[in-house]
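Every protein chain except one is present and positioned as in the full complex.
Chain nomenclature is as follows: A and B, assigned in order of appearance, with residue numbering initiated at 1 for each chain independently.
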Amino acid sequence: MDKYNLFEKVLLYSGILLFMTFILLPFVEMFYASLRPLDHLFRSPYQFFSDDLSFWAYGEMWNTVPMLGRYIFNSFYLASCVTIITILFVIPAAYSYARFNFPGKNSSLYLLLAINMFSGAVLLIPLYKLLRTLGLLNSYQAMIVPGVAFLIPTSIWLLKSYFEKIPIDLEEAAFVDGASRLQILRHIITPLSTPGLVVVSLYIFIGAYAQQFLFAITFNSKKEYMPIPAGLYEFIGYQTIKWNEMMAASLVGIAPVLIIFIFLQKYLVEGLTAGAVKN
Amino acid sequence: MNTRFKSFNSPTVLAYALIAPAAIYILAIVAWPLVETIRLSFTNSSLAGEDYIGLENYEKMLGSKKFNKIVIRTFIWMFLSVSLKLIVGLIGAVLLNAKLPGRGMFRVLIMPPWVVPIAIGMLGWLWLYNGYFGIIAGVGMKTGILDGPFGFLAYKQSAFISTIIADVWVGTPMVTIFFLAAMQGVPKDLYEAAYCDGASRWHRFFKITLPQITPVIITMALLSAIWTFNSFEIIWILTEGGPRGATTTLIIDTYKMALGNYKFGKGAARAVVVMILLTIFAAFYMAILLKINKKVSSG
Partner (left out) sequence: MILKNFSRVISLLFISLFSANAFAATDVHGVMCGGEIREADMTVINKYMADNPDVNITMEAVPWGTCQDKVINLAIAGDPVSFSYIGSRTLKGLAENGHIVPVNIPESMTSMYQPGILDTVTHLGQQWGFPHAFSTKALFMNCDILAEAGLACEGPQSWDELYSMAETIQNKTGIAGIGLAGKDFDNTMHQFLNYLYSNGGQVIDPATNEITLNSPNTVETLEFYAKLANVSQEGPLAWERSQLTELFNDKKIAMYINGPWGAGQHGDINQKTVRIPAGPNGSQGTLLITDSVAVFNGTGHEDIAMDIVASLTSGDAQYDLDTSWGLTPIMQYPQIGKVAPYNTDYWMMFIDAIADGGPEPLLVDYKAFQTVMNSMIQGAILGEGDAADLVAEAAEELEEYK
């Protein structure tokens, strides 16, 4: 049943090739931009190869933006912190929504979704004033605290559907044996829903990585705490933009995340399968 | 619903207690800015300070032809983008579901648009769309499709479509992965039974796969619609809403008002309108979702 004849194979592979091209095309463009000299960045009509290509920008970028390594670390660190903190808040809440019925359950669920309908951009100035009052500006917390708040709602939704998949008999058995609910949560649910946890954690991590920029430039002035997207701004000069170095820095900056992804991709699809997003 | 724990000491208290940390956190951080935004929408807050002006922002907004055009444009843009994401995502899921060598690698390779910060991806698209220097124009000229440079972002209609394609690029990987997972969750015996009955691949796909993953499609459509509605960076970096407003959606207009022109009152009013529209949209969708869910689980 799963055997493909030659025609089907060709069709499938060409489809995949087309799909991949669409997905990877911008990165190809960015990669080539990073290889070109600043005074002749672009050529028309498009040429894949020219004689002045070099990896010069990859070296020079560390000089132009000395703290680049720090920024890469910061991006990673911030996203990780957001992920860990969010998960801590989300696990109990998702469990509660998955197992219990209580007044206000459904409306609060939809209210959570409504939070996501506001993008952070719109709430920026009031958020700034709030963070200032709490004394959280210009620190790592400035970017972590709002990040967590915006990621909690959808994470609860996602994790809830994984918890719902876990057979309730296990919990009941433990309950009968005298375990308290919190013990059940810690020792049974959490280990069993590992694929789901991994998926949701990855989702949060990516989300945190993506939303860093806006919070970073508005709530933080200390260069030491800036993540990559904000750091990339330093390649913009008074009248010139060092595109080649900026692209090189972007690609280098996202490399760690992609590498982690490669290692975890097995869990991602597996986890989604095991949980199966059947809301 | 798995709620057979009624015997334990008032589960409701525990239920609330488990949710409390998350709820309090969100309330503390998001509640005040939200309320403040709603309050601002009733003022003419700007660089100059603020005065209470009641519903004036809303009246001006809803009465202006320009604004109504923006709303319509937003919905068209959103509809096209979400439809494309669903279709391309579905095709992608089918392609990656096929038992072919190398599919593990392909699944990883489609991740980058999702993982990479949107701003960076958009820079790539900005150059791709460049009429002189971009790969698209370059290939077009070499193959003779274009008989000269063509600036995709320089004209109203092409800019509209180009921004949609870039948005689809950002959203498709996630949709594909979720569809893929859903497909893999379909019980194999359904397929085997159909195969034994002599059903073709097309038949199996349309009669088994699609109905089985319909709840996921609906959910992704909703989530996708909400994200697309708020799709700011994509349009902003490519066109900043131009040329001449052709790609100005509600969120672009809101941003331009609030942070671009420092007209916080007007910007807040727009933000509130966005939220109301989305809520209505979501409620409508939830109703459909529940209906279909009932049908599928009973059918």
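The rule we apply is simple: a contact is a pair of C-beta atoms (placed from the backbone, for glycine too) under 8 Å apart; a residue touches a chain by one contact, two chains touch by 3 or more.
Just so we're clear, the structure is a prediction, and the values are computed from it rather than from any experiment.
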Where B:58, B:132, B:191 or B:205 are the choices, the one touching the absent chain is B:132
Which residue, A:7, A:49 or A:238, contacts the hidden chain when the whole complex is considered?
A:238
Hidden-chain contact residue, picked from the options A:125, A:228 or A:247:
A:125
For chain B, which positions touch the chain that isn't shown here?
24-25, 28, 46-49, 129-133, 148-156, 239-245, 256, 259-262
In the full complex, which residues of chain A touch the absent chain?
39-44, 64-65, 85, 125, 128-129, 132-136, 145, 217-218, 221, 230, 233-234, 236-241
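Following the convention adopted for this analysis, only the chains that are shown with their structure count from here on.
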Please work out the Cα centroid separation of chain A and chain B, and write it as a whole number of Å.
16
Would you pull the chain B residues touching chain A in the complex into a rising list?
1-5, 8, 11-12, 14-16, 18-19, 21-23, 25-26, 29-30, 32-34, 36-37, 40, 88, 91-92, 95-96, 98-100, 104, 106-121, 123-125, 127-128, 130, 132-135, 137-139, 141-142, 149, 169, 172-173, 177-178, 180-182, 184-185, 191-192, 195, 215-216, 219, 223, 226, 229-230, 232, 251, 254-255, 258-259, 264, 267-268, 271, 274-275, 278-279, 282-283, 286, 289, 293
In their shared complex, chain B is touched by residues of chain A numbered 1-2, 4, 9, 12-13, 15-16, 19-20, 22-30, 33, 42-47, 89-90, 92-93, 95-103, 108, 110, 112-119, 121-127, 129-130, 145-146, 148-150, 152-154, 156, 164, 168, 171-172, 175, 181, 206, 209-210, 212-213, 228-229, 232, 246-247, 250, 254, 257-258, 261-262, 265-266, 268-269, 272-273, 275-279
